[in-house]
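What you see is the complex with one protein chain gone and the rest in place.
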Amino acid sequence: MTELTCIVCPVGCRLKVEQGKEGLKIIGNGCRRGVAYARDEMTAPKRMLTAVVQVAGSERMLPVKTETAIPKAKIYAAMEEIKAITVSPPVMIGQVIKENLAESGVPLVATGTIAGEGCFKPLEKSLGSE
Amino acid sequence: MSIPEVDVLVIGAGVVGAALIRELSRYELDLLLVEKEVDVSFGTSKANSGIVHSGVHDRPGTLKAQLAVRGCQLFPELAAQLGFLYKQNGAVVVARSREELAELEKLAVNGRANGVKGLSLLNQEELRRLEPNLSPELVGGLLAPSGGIVVPFDLVFALTENAVSNGAKLMVNTEVQAINPEQGGFFVRTNQGGIRAKFIVNAAGLGGSEVAAMLGDDSIQLYARKGEEYLFDRKLEGLVHRTVFPLPSQVSKGILVIPTVEGNIMIGPTAQRVETPDLSTSLAGWQEIYGEARRLVPTLQPNDLITAFSGLRAVGTTGDFMIAPSTLSPRFINAAGIESPGLTAAPAIAEYIVELLKESGLGLRRKQNFNPIRSVVRLRDLDFQAQAELMQKDAAYGQIVCRCEMVSAGEIRDAVRRGATTLDGIKLRTRSGMVRCQGGFCTPKIIRLLSEELGLPPEQISKNGPGSELLLGRLRAVQEEGRKEEQLHA
Partner (left out) sequence: MPKTKAVDLVVVGAGPAGMAAAVAAAEAGVEKIILLERQAELGGILPQCIHNGFGLRYFKEELTGPEYAHRFVQELKKHPGLKVKTETMVVTITPDRKVVTTSATEGLVCYQAGAVILAMGCRERPRGAINIPGTRPAGIYTAGSLQYLMNIEGFLPGRSAVILGSGDIGLIMARRLTLEGVRVKAVLELMPYSNGLNRNIVQCLEDFQIPLYLSHTVTEIFGEKRVEKVRVAPVDKDFKPIAEKGFDLSCDTLVLSVGLIPENELSLQIGVELDPATGGPVVDSFYQTTVEGIFACGNVALVHDLVDDVSTESALAGRAAAAYLKGEIKTKRWLPVKAGRNIRSIVPQRIVVGQTTPLYIRARYPERNATLHVGDGQTKQQVVSPGETIYYTLKPEDIRTADGWVEVSLEGGRVHD
């Protein structure tokens, strides 16, 4: 039997996973997502990866994430690729920064917005004028 | 590059060197102040209790007594001219038992012999009325109304800035390595090149013995006595109004409760002789200080602590300041062993050394255009109208960088122009990063402002000089550097 802590949401259910004759038996999960998590974790564990990338002409970094979780084993390879990226503005939130990150099949997407040329001008700043 | 030739070289930009160079800048002289650290005031003068002593403690007839009483008298006018943070809040020495009351009376006699004005003995009730938060166990006190408090590094900044604006030169990062007598003066070798000086004043603090030895003068023996201090949040402002002293011990004036000029409460210092000088604080130090301070002010709570620091005093072997021309040359004046009450005495020490220099043959002609005034912008001290006018003139004063102390980008920029090159230099000049949040919010902004103003990349900005850089580099640059190293290993 393997004990796992579910990381799908902040509740962090403590799961017990047993290899039965009809596949994995999972108890302790608070919701269905816990079952999927335990299955993945036992066979091919996955993680979300978030980081920042350089922006050409700016000292403000752009936050990014993998669109979905990627194989845990590819995390470091993915970080190497992320560190080599420099994006050119403008970048909109949700925009794909790199397809197929570290051959995971999952794209890297922007989680922030950079408007304007070079320098990070958060869109919301334009709200200020009266 | 030609070798600078000066009339007087002052070694060490602590409070003594700073007060002296400012005093000398009243005269038509070529002056140079050298400091081995990255900034002025970064030695003993940075970390001490900041007390302007009345002079009750010192033994009559000593230089300490004479110069402390005089120094204390000079402070109000000096503060008015230079605008450093000073307050004549008065001091009270307290007795914890009947037996100690007799000691207080002796102290009063001592103080009167030194010429301290306004001393009065207080009974328990009078003491309570003046300082209601003191322990009810205390049975009486000696009030010295001339005592005060000062922000010690602010004093040093003010003195040097005023001297520089009156023509004196300042070199930081300059370590004296050799001193050779020559016709009419000295040739001094430093890590920044040679200097010719007609007169030298050794105000090198803990380095005083080493500097004297460069001339061959082995008469100065010093050791370091460490003092830890603990600073509490400004919300305790008013806990005590006067600086509270217990009765002194053999080695020190004891653990004090000090209301700082900025409204914080500070307790300390310890007095511990150390062989290898370092600036660490210790659990034992805290326990000693907190225990003693609670005997004076029982309501003090550790929750309100915001920071701790320690400093080193240069203590001589004579029990008194050692201020005299070297036996090897009348043109070389030692100002050594300036332990407490050195900060108080500094302005008087400066006058005293000027007299010594005169006796040694330095010609003194008063400058016509000496300007005794220094001014700096402190946004938080201004009223709304003055603030608004300032912001109108220069928008940088409207941009607040430090939210705990309301310090603007304009003041940070001013601090760089006044000589700050490091995070600590900014902190000590503006208080940004000094109190509640200890720089949690403002540090990144100050790094950026320093970087812009000094024209250096952010990774070269340091806390207090080379070796204390705050950042390793940009995320990717560091990673590439790491990769290069890996390749080298492979």
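Each chain gets a letter, A and B, in the order it is written, and its residues are counted from 1.
The rule we apply is simple: a residue touches a chain if its C-beta (ideal position, glycine included) is under 8 Å from a C-beta of that chain, and two chains touch if they have at least 3 such contacts.
Small disclaimer: the values here were computed from a predicted structure and weren't measured.
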| item | value |
| --- | --- |
| Per the touch definition above, residue among B:Ser219, B:Thr307, B:Ser360 or B:Gln460 touching the missing chain | B:Thr307 |
| Residue of B:Val274, B:Ile373 or B:Ala388 touching the missing chain in the full complex | B:Ala388 |
| Per the touch definition above, residue among B:Asn89, B:Thr243, B:Thr430 or B:Thr443 touching the missing chain | B:Thr443 |
| Subunit A residues that touch the omitted chain in the full complex | 4-10, 12, 14, 47-52, 54, 59-61, 63-65, 72, 75, 79, 93, 111-113, 122-125, 127-128, 130 |
| Residue numbers in subunit B that touch the chain omitted from display | 230-231, 235, 278-283, 285-286, 302, 305-309, 384, 387-388, 391-392, 395-396, 398-400, 403-404, 406, 409, 423, 436-441, 443-444, 448, 458-459, 462-476, 478-479, 482 |
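The rule is short, and it goes like this: only the chains that are shown with their structure count from here on.
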| item | value |
| --- | --- |
| Cα-centroid distance, subunit A relative to subunit B, in whole angstrom | 52 |
| Subunit A partner contacts - residues on subunit B that touch it in the complex | 475-476, 479 |
| Complex contacts: residues of subunit A adjacent to subunit B | 52, 54, 61, 83-84 |
